[in-house]
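With one protein chain removed, the remaining protein chains of the complex are shown where they sit.
The chains carry the letters A, B and C, assigned in the order they are written, with residues numbered from 1 in each.
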Amino acid sequence: MSFNTFGHTFRTTTWGESHGPALGCTVDGCPPNIPLTEADIQQWLELRKPGTSKFTTQRREADLVKILSGVFEGKTTGTPIQLMIENTDQRSKDYGDIATSFRPGHADIAYHLKYGHRDYRGGGRSSARETAARVAAGGVARQVLAALAPDLKITGYMVQMGTKTIDRSRMDLSTLSDNPFWCPDPVAAVEWAGYLDELRLSHNSVGAIIEVVAEGVPPGLGAPLYAKLDTEIAAAMMSINAVKGVEIGEGMAAAMLTGVENADEIRMGNDGPRYLSNHAGGILGGISTGQPVVVRFAVKPTSSILTPRETVNLQGEEVDLITKGRHDPCVGIRAVPVGEAMMACVLLDHLLLDRAQTGGQRGTIG
Amino acid sequence: MSFNTFGHTFRTTTWGESHGPALGCTVDGCPPNIPLTEADIQQWLELRKPGTSKFTTQRREADLVKILSGVFEGKTTGTPIQLMIENTDQRSKDYGDIATSFRPGHADIAYHLKYGHRDYRGGGRSSARETAARVAAGGVARQVLAALAPDLKITGYMVQMGTKTIDRSRMDLSTLSDNPFWCPDPVAAVEWAGYLDELRLSHNSVGAIIEVVAEGVPPGLGAPLYAKLDTEIAAAMMSINAVKGVEIGEGMAAAMLTGVENADEIRMGNDGPRYLSNHAGGILGGISTGQPVVVRFAVKPTSSILTPRETVNLQGEEVDLITKGRHDPCVGIRAVPVGEAMMACVLLDHLLLDRAQTGGQRGTIG
Amino acid sequence: MSFNTFGHTFRTTTWGESHGPALGCTVDGCPPNIPLTEADIQQWLELRKPGTSKFTTQRREADLVKILSGVFEGKTTGTPIQLMIENTDQRSKDYGDIATSFRPGHADIAYHLKYGHRDYRGGGRSSARETAARVAAGGVARQVLAALAPDLKITGYMVQMGTKTIDRSRMDLSTLSDNPFWCPDPVAAVEWAGYLDELRLSHNSVGAIIEVVAEGVPPGLGAPLYAKLDTEIAAAMMSINAVKGVEIGEGMAAAMLTGVENADEIRMGNDGPRYLSNHAGGILGGISTGQPVVVRFAVKPTSSILTPRETVNLQGEEVDLITKGRHDPCVGIRAVPVGEAMMACVLLDHLLLDRAQTGGQRGTIG
Partner (left out) sequence: MSFNTFGHTFRTTTWGESHGPALGCTVDGCPPNIPLTEADIQQWLELRKPGTSKFTTQRREADLVKILSGVFEGKTTGTPIQLMIENTDQRSKDYGDIATSFRPGHADIAYHLKYGHRDYRGGGRSSARETAARVAAGGVARQVLAALAPDLKITGYMVQMGTKTIDRSRMDLSTLSDNPFWCPDPVAAVEWAGYLDELRLSHNSVGAIIEVVAEGVPPGLGAPLYAKLDTEIAAAMMSINAVKGVEIGEGMAAAMLTGVENADEIRMGNDGPRYLSNHAGGILGGISTGQPVVVRFAVKPTSSILTPRETVNLQGEEVDLITKGRHDPCVGIRAVPVGEAMMACVLLDHLLLDRAQTGGQRGTIG
């Protein structure tokens, strides 16, 4: 059984392979009467699309989205929205070796073992191209959020590339689009460019850590116990290709704190409780508190590299493999808009879930 | 909407509050003809139950499980299995203050905001007592795994308590039950005892990191893309109370690796591919490879402490709160058997899912 | 895989066997702050419970429901509600023959073929006793509906027993509780008593048709295309033991109508559209229109009868079987409150689903 759907009420089913004719998704459960055009979605796809700098794959895809259903006269109808992106720059000949040998650290061998038959071209279904469909779905989610939770704002950026981290004292989110890394630290961004160039030219790749913050999240979102908001965000991020770790708030570092330190103390603000810190990442007991929701996730380095690595082939022969083709030296870069899109989808899903159960009513304080 | 069910084919629905008459779970989708007695489940509950050392809550619960359905003449029938554990040592009077004030860092305020009405006694539904039901479900899963995947072995242990980590060169899993921490490093275990005692006596608590390893996992488990095995394990662990970070294999550290380093190179072994390293934690493309599956998760410190913390009450007044009652100074300790149980449930679920889609057939190499 | 859960947002998971220690259900997703006591639920269980007349099984069960979780200080908390009913009058010795022979027309043989191992006592999981859990869940649903849709009223009754139908010109719903059949036609009720007595004394049983009508259903409920309201109601009724046919509105007779006849013409009433007929049973395109929702379902005759029938046993020997034990001569009678309960659950589920997607907003006319 495969699962290509995420979300409970705002449900996205993605489909498509890297080198097939097209890829896309069906967004089901979208509220009606939401303004939606292809341009509304395209703006987000532009941020993820390949070939925009030397630090991403040189594959040239326009990534133009078409709305095939669910929208009439510029507004959603409540019926399923089909979004299709045609593939136009496949170069399948690059993948001759991959057809019969398994890239170490890549999904190749696992798909072969499970299914016995796979579209190996460009990684097929396991390619990061699938994330275009997520970004498209996220574009729909953002339109709905703009209507239902207009104060909600989602921002993603890279906080670590390989061994290089940002200096949070220099963080300036207004500089994110000034560099090709979504790096909020302008000094680090310069350093990263040299670092990644070196890795790229030495036929290597590197991992990264992305942080996504959602401000203006209404309190009360989350469906304990098995759809706690942190669980859902963790699952959403972990479902992105190459992600191997997820942290909410303090994340793994929470282990090092004492109870005295970790307590996000509370005072009364003008419009309700005001928290003196946010170790919890905006989520307590699986439910949003009104503080910013903060997630970080680690993206492993691209496994498709030009440096030879030891592996085996279909015949069980031991071989050395070099992966040709056009690959991202740091696939984490393009994961930034993907992480934002997943955050938008999860928050909208839970906003809808919450109004199912509570009708959006809130307990009062004071 | 609340979600108290986890799993797709092997589905567990938990219910119950800390101070209600009972708690338990319904296990649905269990294969028939599996030997199952209350004792088979009880052995795992014994490992999690409170009051076994001074390092866990002093609440005395026998945690005796009763099977109310789904088992006939000592074997499962394929119908839902109801497991009930009666609460016997509630001391609700300890919770007077909690009724009207919100513990900082605790689910209290979030539940209040979402639902407006909550069973505050002992944390109600958000209490770690709920994990008893998970351990019971895990006991059922282990019986099924023993029949369907007899080589599969799951082991959990603590690798960090607060700022104290184990020394992996001293790891000896045979010593896990020699100390009250499931600590695999006998030297660290001694140190931790003093460290935690000090914290406890100073009215504080501390976080921890748990690692769970599953050996003998068949290749081919995992349902890409949105039920990738790492996604599912991450969600399972993140759904446990107080967990704020999850890592598969290298986890967050994968960000620091280069593609050359991160490649788990492959050679041919006697019975199939043999990997030279396991950065991936046994999962590639969301599918198990046959290597050990490795997860780590961070548990934040218990928020219920005797040190006063600033907070607000229902009336919106700013108050200082001390949490009385009987609490774990390191709730991570008892999370070890819970993590094992969640791993057992996820792996069984995916073993069943996989035989739905592929019939358990595997691609061949060599 | 087994499925013992129904509903999407208001989800009920039932468990338990006819002769096990108890049966019950978990109701998940219930809105918070709804007044709920055991008495609120018990009143509905009284209507379904066995042994109330000579026309139902003589098994004596008090069917007392206990609320084990999810309710605090008389109101729901939004967490899962566990409802348990203990079995007290099992007489398993009646079932000696059933252990090894398969009742013709009964689930016996199908359960054996599928699972290989079954609790044969009293039909085990396939017993109509399971419907007590549905009625309990329906009791919770009714409390929520009373708060969210106070004008909604659900009424079930029997319109046919065997070959005897009611005369709709004599229908008087105020007489339902005057006879043991929920028969709305007082004249037919008298006739049915003699008819069923004769069947019962001749060691036979008989089928029935139940009609359930929901008035005051808000327009807009239903989730096309695969959770159309008629689909959901049909599935709910077909999931009841022994049901083999379901009709919405005209039902099977819709086949005989022409388009001219079947059109439910519309005029404007004081508060919106007014329909001149209700062939559609209150549902168009899978969505409620505001008209009464009407469903009928057929219950087959009890297969456990004292008349010998040809069958086979576990050893594959051909035998004649008489079913002892205490059985309903017309199991359709007790299906009336069950049908009502399922209707309540489905309507509430869709009311919650609808407010997830549309927020309960409606298109306007005029």
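Just so it is clear, contacts are C-beta pairs under 8 Å (C-beta built on N, C-alpha and C of every residue); 3 or more make two chains touch, one makes a residue touch a chain.
Everything numeric in this text was worked out from a predicted model, so none of it was measured.
Of the candidate positions C:Ala22, C:Ile85 or C:Ala107, contact with the hidden chain is made by C:Ala107.
Between the chain not shown and the residues A:Leu257, A:Val331, A:Leu352 or A:Ile365, the one that touches is A:Leu352. Screening C:Thr37, C:Thr88 or C:Thr307 against the full complex identifies C:Thr307 as the residue touching the chain left out.
Contact with the chain that does not appear here is found for just one residue of C:Leu68, C:Met84 or C:Ile209, C:Ile209. Along chain A, the points of touch with the absent chain fall at residues 1-5, 9, 11, 13-17, 20-24, 26, 28-29, 32-33, 66, 68-70, 72-73, 75-82, 84, 114-119, 124-125, 352, 356. Although one chain is not shown, part of chain B still touches it, namely residues 9, 29-32, 78-79, 224, 352-353, 355-359.
The chain not shown here touches chain C at positions 1-6, 8, 14, 102-117, 125-126, 130, 160-163, 199, 204-209, 219-220, 222-228, 230-232, 234-235, 238-239, 243-268, 273, 276, 279-281, 283-290, 296, 298-305, 307, 309-312, 314-318, 332, 353-354, 356-358, 361-366.
Methods note: only the chains that are shown with their structure count from here on.
Between the CA-based centres of chain A and chain C the separation comes to 45 Å, rounded to the whole angstrom. Contact with two or more other chains is made by residues 1-5, 9, 14, 114-117, 125, 356 of chain B.
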